[in-house]
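The excerpt is restricted to a subset of chains, each kept in its original location.
Letters A, B and C mark the chains in the order given here, with residues in each chain numbered from 1 onward.
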Amino acid sequence: MINMNNISKQFGDLVVLKDISLQVEQGKVVVIIGPSGSGKTTLLRCLNVLERPEDGSITIDQQTLKFSEKVSKKEIREFRKQTGMVFQTYNLFPHFTAVQNVMEGPITVQKVAKAKAREKAVDILTKVGLHEKMEVYPYQLSGGQQQRVGIARAMAIDPKVMLFDEPTSALDPELVGEVLQVMKKLAAEGRTMVVVTHEMSFAKEVADEVLFMDNGMIVERGEPSVLFEQPKEERTKQFLNLIKQ
Amino acid sequence: SSVDEEESSSGSDQSSDKSLYEQIQEEGVLTVGTEGTYAPYTFHNENDELTGYDVEVAKEIGKRLDLEIEFKETKWDSMFAGLNSNRFDMIANQVGIKPDREEKYSFSVPYTYTSAVLVARKDNNDMQSFEDLEGAVSAQSLTSNYADIAKEYGAEIQSVEGFNPAMELLNNDRVDATVNDRLSVLDYLKEKGDQSKVEIVAKEDNASETAMMFRQDNPELVEAVSGALKEMKEDGTLEEISNEWFNEDVSTQ
Amino acid sequence: MKMFLLSSFLSSEDVTILQDSFLPLLKGVLSYTIPLTLISFAIGLILAITTALFRISGIKVLSGIARVYVSIIRGTPLLVQLFIVFYGLGNLGIEALKFEPFVGAIIAFSLNTGAYASETIRASILSIEKGQWEASSSIGMSYLQSLRRVILPQATRVSVPPLSNSFIGLVKETSLASTILVSEMFRKAQEIVATTYTPLLVYVEAGAIYWVICFLLSVLQGRIENRMNRYVKT
C-alpha cells in the first residue's frame, strides 16, 4: 500500500530525514515513536506531501511521486487525496460548523453535490459519535470532540491511508480516551494507518508494527510487544525509560 | 448686530475703558492678515520675504501711524476666522468692497482701482468677448466681484479657491474662461512668457475698488488707516509704490 | 464643546446661519461625500486585496510592484495625489486621462485606500495560523481554493476593525476632494463661509455632521463585528 524509498529531507542545513525507506501493507497500523525533533512529524508530512522531500520516491496504492524529478502541483494535489491527515492541534476550520468542516473536502475538491456531501458527512460524524454536535462551531466543542471532527474531515475524502500526528497530545487526560476509541474502531475496520503517538496502551493494543525514530532515521522496528519489552538498541531503551517514568 | 460682532465680542470687552485703537497704540503693533500667496499683491520673493503691493502699502501705513506691522499669513477662509477672533485687526489682501461685506465689516478708503479682464486659452476662438461667456464655464474665486461679472454675462461658475487654481483649470482646458484681476493676470503672463497657453481676450473698464478690511468694533483704527491712506495719496507715496509694482498708478480711478 | 458654544456664543443670527446651512451641507453629504466614500472604498478594497495577494505571492515582480505602489502612496500626502491625478494627468493632453472631478477623486481615493488597506489585509492574512493552510491543502484544496474558502473568510474577520477605521477615516478625507472641485460637504461649508464670513461656526457644524456619520458607522461596525465573531469564543 505505502512504499517510501530513500526519502531525504532537510531544512536549510539541518538534515531531518536521512534516506528513509518504509513499507506499510494494506490494512496495517504502524505506530511511530521517538524523541522530540527526531523527524516523526516530518515523515508524516512527507506522506501527505505537506513537505517535499529532496530525494526519494513515495508510492501509495497505484500512484508514485519521484522527488528527484519535477512534480507538478496538480500531481501533488492528486496524490494528497490518498492520505487523510489528522493534526495534533486539530486545525479545524473555525468559521465552519462541524458538519461543514467535514463537507468541505468533498464539495470543494471532489465537486460532490452539497446534499450528497452532507449526507456522507452526517454518516461519518455519527460514526465518530458526534451526530448531536453537527451544527456547532469548533469553539463550542471540547478538545476530544474537535479531534474527532478532525478525523471525520480527513476520512471524508476517502483516503487510502490515515495519518495521525500525536492526535491526543493536546488533550486533557480524560478526553484522550474518546479519540483513541475512534482510532481503534478505524483500525478494527482494517484501515491502513500511520500514527505518531506516545500512547503505549494504544500501540500495544492496535499496532501491527512500532517504529522508533531518532535523529532522522528509523533506529529500530518491530511488533509492539517485542519493541517495548525487549528493545535491541541502547537509544531505544533510553527513550522508553524516559517516557515510562 | 452682526455675527462677527458676536464672534469677536470678547475682544472688545478685554479692558473696557480703552478703545481697541488705544490698546493697539499702546502695544505699538498692528497685526495684519494676508494670504502671502497672491502675486503681485502679497507673496514671497526670492529671498523668502513677504512683499507685494498690499504688503508695502500696509507697511507705509504702519510708518505713518507709528505702528509696527506684524503680518499673519493664512488662507482666504482662515483670514476671516482670524479677523473675527481677534487674531489680527486688519486684512490687506485686495479685499473688494462689496455690499454684503460692508454689512459685517468696515473698510478703509480704497487704495486700488483695478479692472477685470477676460482670460481664455489661446487656441479657443469662441471666447473673444465678455458676451461669449453666455453659457460658458468660468472659473471664479468664491466671493470675488469678478464672479458677479461673469454671472452677469451668463457664465456658469466653477468656483475655486483663488487666483492660482483658476488659472490652472484654464490651462488644463477644464473651464472656458476666467474673469479676473487685470494686474494679477499681467503678472502671470509675464512669468509664463511665450509658454503661456492663455491670453487676455477682453477688458472691462468698470473698475472695482479694494480696501483694507476691519472688524466693525474698531472705528478709530479704520479712521486712522484711512487718514494715512489719504495722506499717502496726496503726497504721491501711494503712486510711487504702485509704480514700483505695476509700472502704472492703480491707486486712483 | 457644543453645549458650551451653544450657551455662550450663539446669537440668533448664528442659529439662522446654522439652520440655513444645514440643508446645503446635507446635500453635499448625500450627493458627494457618501457616494465618493462608498465607491472609492469598494474599488480600494479590490485593489487592496490584489495588492496584498501580490505582496504575499512570493513572486518577485508582483511583490515588487505592490511594494512600490504602497510606498509611494503611503509616503506622500493625499493632497499631492489628488493634484497629480487631476491636474497632472489632465495636463498630458490625453483626453482619456482628463478626468471629471468626481472621477478623478474616486481614482485618487481608491488608490489611496488600496495602498493603506492592502497592509491591513496582508497582516490579517498572515495572522491566520499556518495550520489552516495545511489543513486545507491536506484535504486536496489548491492555493486559490484555500484562500477563498478558508483563509480570506477568517482574515476578513480579523480585518474588520482596522478596515472600519480606514473607512471612517475616508469619510473625513473626502473633504480634500474640494481641492479638485468636488462639491462635497466641506466644499459646501467653504462656500457658505464665503458669504457668511463665519468659518468657525460653519466648520464646527460640518464637524458635527461628520461626527454623526462616523458615529453611525461605528455602530454599524459593532454589528458587523458581532456577526463576524459568531464562530469565536467571547
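Following the convention adopted for this analysis, contacts are C-beta pairs under 8 Å (C-beta built on N, C-alpha and C of every residue); 3 or more make two chains touch, one makes a residue touch a chain.
These figures come from a predicted structure and were not determined experimentally.
S.K.: From the single copies of each chain shown, work out the full complex composition and give it as a label formula.
M.R.: Chain copy numbers for the entire complex: A x2, B x1, C x2.
Going forward, only the chains that are shown with their structure count from here on.
S.K.: Please find which chain has its CA centre nearest to the centre of all protein CA atoms in view.
M.R.: If we average C-alpha coordinates per chain, C lands closest to the whole-structure average.
S.K.: Going by C-alpha centroids, which chain is farthest from chain C? Tell me that one.
M.R.: A
S.K.: Roughly how far is chain B from chain C, going centre to centre by Cα mean, in whole Å?
M.R.: Spacing between the chain centres: roughly 37 Å.
S.K.: Using mean CA coordinates as chain centres, what's the gap between chain A and chain B in Å?
M.R.: 82
S.K.: Give the list of chain C residues in touch with chain A in this complex.
M.R.: 129, 131-132, 134-143, 145, 149-150, 153-154, 157, 230-233
S.K.: Looking at the complex, which residues from chain C come into contact with chain B?
M.R.: Touch list, chain C to chain B: 9-11, 13-14, 17, 87, 90-91, 98, 179, 181, 190-191, 193-201.
S.K.: Would you mind writing out the residues of chain B in touch with chain C in their complex?
M.R.: Contact set of chain B toward chain C: 1-4, 6-7, 77-78, 80-81, 84-85, 100-101, 104-105, 142-143, 158-161, 165, 168-169, 171-174.
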